[in-house]
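Okay, so here's the structure we're looking at.
Note that one protein chain of the assembly has been removed; the remaining protein chains are unaltered in position.
And now, subunit A:
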Amino acid sequence: MSKPMYWDRREIPLPDKRYKDILTPADKSLKEKEKGPWGQLSNEEKLALYRLSFCQTYPEMNQSSSEWKTVVAGVLYCIGLTGLVIIWQTAYVSPPAPRTFDAEWQAKQVKRMLDMRVSPIEGFAAQWDYEKGQWK
């Protein structure tokens, strides 16, 4: 990390060093030719010089992949496994529910809430018809 590195990244258009470190003699002679007037370089030579300095062009770097499908599949798979674990837990691990969860207790709770007029204008007790004794 402390030495100059080459990165193919959008935010680093000019990396710290050239892509190819080891130059063949052909590459070296091309680099010598690069020191002269550039009009004398052919298009293939210009492309070869580019590929010496850079690994991928911006379009090549930015092309999208199908990796997201694998990621989504992995996430859903893990969620599924977790679901199975939770099902097993509710059967074998969790203690019995407190008595406040019984249907009888819940019914008494609802009656008490209606008796004390919880949210009588727009909320809970507003849905109860007090004259007829039933839900509206």
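In the analysis below, a contact is a pair of C-beta atoms (placed from the backbone, for glycine too) under 8 Å apart; a residue touches a chain by one contact, two chains touch by 3 or more; residues count from 1.
What we mean here is this: contacts and distances are computed from a predicted model.
**Q** Pick from "1-aminocyclopropane-1-carboxylate synthase", "Ribophorin II", "Cytochrome c oxidase subunit 6C" or "Probable DNA primase large subunit isoform X2" the UniProt protein name of the chain that isn't shown here.
**A** Choosing among "1-aminocyclopropane-1-carboxylate synthase", "Ribophorin II", "Cytochrome c oxidase subunit 6C" or "Probable DNA primase large subunit isoform X2", the correct UniProt name is "Cytochrome c oxidase subunit 6C".
**Q** Given that one chain is not shown, which residue among A:Met1, A:Leu14, A:Ile79 or A:Met116 touches it?
**A** Residue touching the chain left out of view: A:Met116.
**Q** Spell out, residue by residue, where the missing chain touches subunit A.
**A** Against the left-out chain, subunit A lists 112, 115-117, 120-122, 130.
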